[in-house]
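Here the complex is missing a single protein chain, while all its other protein chains stay put.
And then chain A:
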Amino acid sequence: MYPTPERWLTLDGERWDVTSAGCSAAASCAEVRKTKSQYTSMNERSYMMLSTPAAGLLLLSAWIFPSNALYFHIGETEKKCFIEEIPDETMVIGKYRTQLWDKQTGSFLPATPGLGMHVEIKDPDTKIILSRQYGSDGRFTFTSHTPGEHQICLHSNSTKMALFAGGKLRVHLDIQVGEHTNNYPEIAAKDKLTELQLRVRQLLDQVEQIQKEQNYQRYREERFRMTSESTNQRVLWWSIAQTLILIVTGIWQMKHLKSFFEAKKLV
C-alpha cells in the first residue's frame, strides 16, 4: 500500500528525490510525496509500545543513572582515577551512581542522601578542567580541547561523615566517548530523519571519529619520533663526551703522577 524505502534513493535532508519512482509528471510526483509523508507518520506511530503513563514514569526514573553498568567498590578516602586518551574536540559523558553498604540489612541501599562524589578532570597538561561536587547520582560532561591523556578522578565526599563508618561504597560508572555520546533517536526526532538517513548519520559520525583518531595518531607518532631522535642524539653525544673525559682524565693522571714522582725524586 505504501511505497517501500528502496524507492527513495537520494537522502537530501527533507527533500526526497523521486527520480527512480518513475514520476515524470508533476501530478504523479505530488502523489508520491504525499504517500511519503503518510509512510513517515506510520513509522512514528509504531514507537508507542507501553501504556503512556507507565512508560513515562519508567523512562524518567531510568534516565538519570546507568542501571546495568559496571560497578566497583571504593573506600572512604580512596580516590579512583580513570584515564581517557582522546583526540581533541571529543565529547565525553560520564554517569555514575553510588550505593552505600548498610550494615543492618547487610546489603547495599538503593540511594542515600548526603552522599556525594567529587569529580575532578585534568587535561593532558595536568590543568584541572572540571572540579565539581555531585550528589550520589551524577552525570558529568566535558569536551577535550587538547589531544592526549585526560584523567577523570572520583572520590567520595559525603556531608555526613558518620554514614560511612568503615563501610564500602559501590559506584556504578559509565563513561562514553566520542561517537557513543550521540543520542540517535533524539537526533532523529529533532531533525526528523528517516531510518536510513539516521543510519547514514551514524556512519558519518563514526567516520568522523576515525578521522579524528587518525589525526591524533599523527601527532602522537611525531612525539614518539622526537623522543626517539632525542634519545639517539643523547646516546651519541654522551658516548663521545665520556670517551673524551676518559682520555682527558687518563692524560691528566699520567702527567700529574709524573710531575709528582719527579718532585719526589723517584723518577
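Note that in this section a contact is a pair of C-beta atoms (placed from the backbone, for glycine too) under 8 Å apart; a residue touches a chain by one contact, two chains touch by 3 or more; residues count from 1.
Quick note on the criterion: contacts and distances are computed from a predicted model.
Colleague: The complex has one chain missing from view, so what does its UniProt entry call it, picking from "Creatine kinase U-type, mitochondrial", "Transmembrane emp24 domain-containing protein 7", "Serine/threonine-protein phosphatase 2A 55 kDa regulatory subunit B" or "glutathione transferase"?
Modeller: Options "Creatine kinase U-type, mitochondrial", "Transmembrane emp24 domain-containing protein 7", "Serine/threonine-protein phosphatase 2A 55 kDa regulatory subunit B" or "glutathione transferase" considered; the missing chain's recorded name is "Transmembrane emp24 domain-containing protein 7".
Colleague: Just one of A:107, A:141, A:157 or A:230 touches the chain that is missing; which is it?
Modeller: A:230
Colleague: So one chain is hidden, and I want to know which residue out of A:88, A:120 or A:213 touches that hidden chain in the complete assembly.
Modeller: A:213
Colleague: Which positions on chain A touch the chain that was left off?
Modeller: Its contact residues with the unshown chain are 4-6, 44, 46-49, 52, 55-56, 58-60, 62-63, 65-73, 80-85, 95, 173-175, 179, 183-186, 188-189, 195-196, 198-200, 202-203, 206-207, 209-210, 213-214, 217, 220-221, 223-224, 227-228, 230-231, 234-235, 238, 241-242, 245-246, 249-250, 252-253, 256-257, 260-261, 264-266.
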